[in-house]
Every structure is written in structure tokens, then in C-alpha cells.
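Coming up: chain A.
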Amino acid sequence: MSTTETLEPAPVDAIAKKDLTEALLYLDGVTVTFDGFRALNALSFTVDPGEMRAIIGPNGAGKTTMMDCITGKTRPDRGDVFFAGGTVDLTKLDETQICTLGIGRKFQKPTVFESHTVLDNLRLALKGQRSALPNIFRKETAEQRDRIDEIFETIKLTEHRGRLGGALSHGQKQWLEIGMLLAQDPKLLLVDEPVAGMTDAETAQTAELLREINANGHSVVVVEHDMTFVRDLGVRVMCLHEGSVLAEGTLDQVSANERVIEVYLGR
Partner candidate 1 sequence: MSTLDTRPPALLGTSGQIFLAITLGVAVLVPALNLLLPPDSPFYIPTYVVSLLGKYLTYALLALSVDLIWGYVGILSLGHGAFFALGGYAMGMYLMRQIGTRGVYGDPVLPDFMVFLNWKELPWFWWGFDMFPYAALMVLFAPGVLALVFGWFAFRSRVTGVYLSIITQAMTFALLLAFFRNDMGFGGNNGLTDFKDILGFNIQSDGTRATLFALSALALAGGYVLCRFLVRSHFGKVLVAIRDAETRVRFTGYRAENYKLVAFVVSAMLAGIAGALYVPQVGIINPSEFSPANSIEIIVWVAVGGRGTLVGAALGAVLVNYAKTYFTSGLLAPYWLFMLGGLFVAVTLFLPKGIVGTFYEWREKRRPPPDEAAPPLAEPRPAE
Partner candidate 2 sequence: MSNLFTHARRVAGRALLGATALAIAGSAVPANAQDTIKVGVLHSLSGTMAISETTLKDTVLFMVKEQNDAGGVLGKKLEAVVVDPASNWPLFAEKARELLEKEKVAVVFGCWTSVSRKSVLPVFKELNGILFYPVQYEGEESERNVFYTGAAPNQQAIPAVDYLMENEGVKRWVLAGTDYVYPRTTNKILEAYLKSKGVAAEDIMINYTPFGHSDWQTIVADIKKFGSAGKKTAVVSTINGDANVPFYKELGNQGIKATDIPVVAFSVGEEELAGIDTKPLVGHLAAWNYFQSVDVPENKAFIEKWRAFIKNDKRVTNDPMEATVIGFNMWVKAVEKAGTTDPDVVIPALIGVAVPNLTGGFSAMMPNHHITKPVLIGEIKDDGQFDVVSQTPGLIVAEEWSPHLEGSKDLISDWRSPMNCGNFNVKTGKCGGAGN
């Protein structure tokens, strides 16, 4: 409690303060501008430990920029981004430090190491030594091998382990990337459009996969356009528009919201 206060001396209203200490992720008044275009506009929301949250919104609503802000790729012009009950100010850290804290991110465009095998992709992602010099002499332990086996089971790519990452199908790459996130064992997963370009069956499988991950204690934030998928997830939904939260609630509540309909369908 005291740390929070020293970290956040500025006057914050009571509710926000409660949220800050309890939330895993805490965004308040985050604003980002690119060459005059306001990508995020005083965006505020929180994610609780163990929560799975879906974020929807039209193109340009600021979903990816929001993720960039959380993961340290973009520095907000204004506003706060805190992690782990307000103990860590994410705006002061870079990507690598944030990742080490336990925030994993899957990109919109599936990004796996294409000239590595699927196995090596997971090996690289697996939680463990990250410094350069020790890794020259690193040996794989049995424990690590077992963990990789486990993840392979989860993401159902066991039989593809010898193939190159670049040779996988689009859907398989998405899964591999999720698997790589799992291997990092993060507290919070940020998943950007995981089912883009997937078949219906694959979409359903992915939803199940994410639910399973969430059930294992990882917090998850999913950005997605696919409403079927969001419905499959069955979690709290937040709609972004022009860089701030337009509506929040269950999918039904949000999709019934008039402003949401207006934004999505146009006037």
C-alpha cells in the first residue's frame, strides 16, 4: 500500500486508487498522438488478475496502439500505465523489461521465427536465461524438454515440431505464437486478432485454447473483430472508438449499445 502511494502521489480519486492496487493492468488517461492524429484519447481501463477481456472496435480505434503502450513500444504523451497492482510504471520500461515482468504479446500479423523450426521457436520463447553470454553455453534440461512437450500438447503442433516456422499454415503460425506466449509463462497475455484468416473450426479451437490458458491462471486481453469468436470466449467485452472506451460489458450489452451500433454500422 505504501509503495503505491509513493509511486502515485498525484491526487487520484478513490475508485481509481482501489482499482490501481487491485488491478493487474491499469491504464488511466493514456493519450498518444501521431503527427496530429490522436490514436489514443485519454484511454482508461483496468484488467484484474486472472481476468480475460475482449476488446473490439473498428479499424483505427486504437487497439494496436493501446497494446504498443502497454508493451513499451510506444510511449504515451500523457497518462499512466501501471502493472501488478500499481507497483510498476510501464511507461518507464522498454519492451524487454516489460516482457520479463510477465506481459506477453501476440502480434496482429503472426510473427514467428520463420527460419527456425517450430521446436526452436518454443525453445527460444521458453522462460529462462535471457542474457547473451550465458546463452552461448546453454544446455537444455529435462524439465525444459517436458515443459515444451506440454506446450506442444496444448497448441496441438507436436507433429510439426521439425518443420520450419515459415512453412506453417497461417492458423498454425497463430497457434505457435500463442504457444510461444505460453512458454514465456506470462502473467498477462495480450493477443492481437488471433483468429484473423482462420477457418471456423480453427477459430473455435483457438477460443477454446485461450479459455484453457485463462483457466490456468493467466490474465488475457484479446483484441478481435470476429464476433463469433468473441461470443465463444464468453468474457467481458470492451469497445474502443477513436482512442477511448465507448462501451463495456457483456457482448450482448455492448452490441446492444446504440453508439456501438452507430460506430460499427455507420450512420
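How were these picked? Simply put, all candidates are chains of the complex that A comes from, given by their letters.
Operating definition for what follows: a residue touches a chain if its C-beta (ideal position, glycine included) is under 8 Å from a C-beta of that chain, and two chains touch if they have at least 3 such contacts; residues count from 1.
If you're wondering where the values come from, they're calculated on a predicted model, not measured in any experiment.
Trainee: Sort out for me which candidate, 1 or 2, comes into contact with chain A in this complex.
Mentor: Selected candidate: 1.
Trainee: What part of chain A is in contact with candidate 1 in the complex they form?
Mentor: Residues 71, 73, 94-96, 99-100, 104-105, 107, 111-117, 119-120, 123-125, 129-133, 135-138, 145, 148-149, 158-162, 164, 166, 180, 184.
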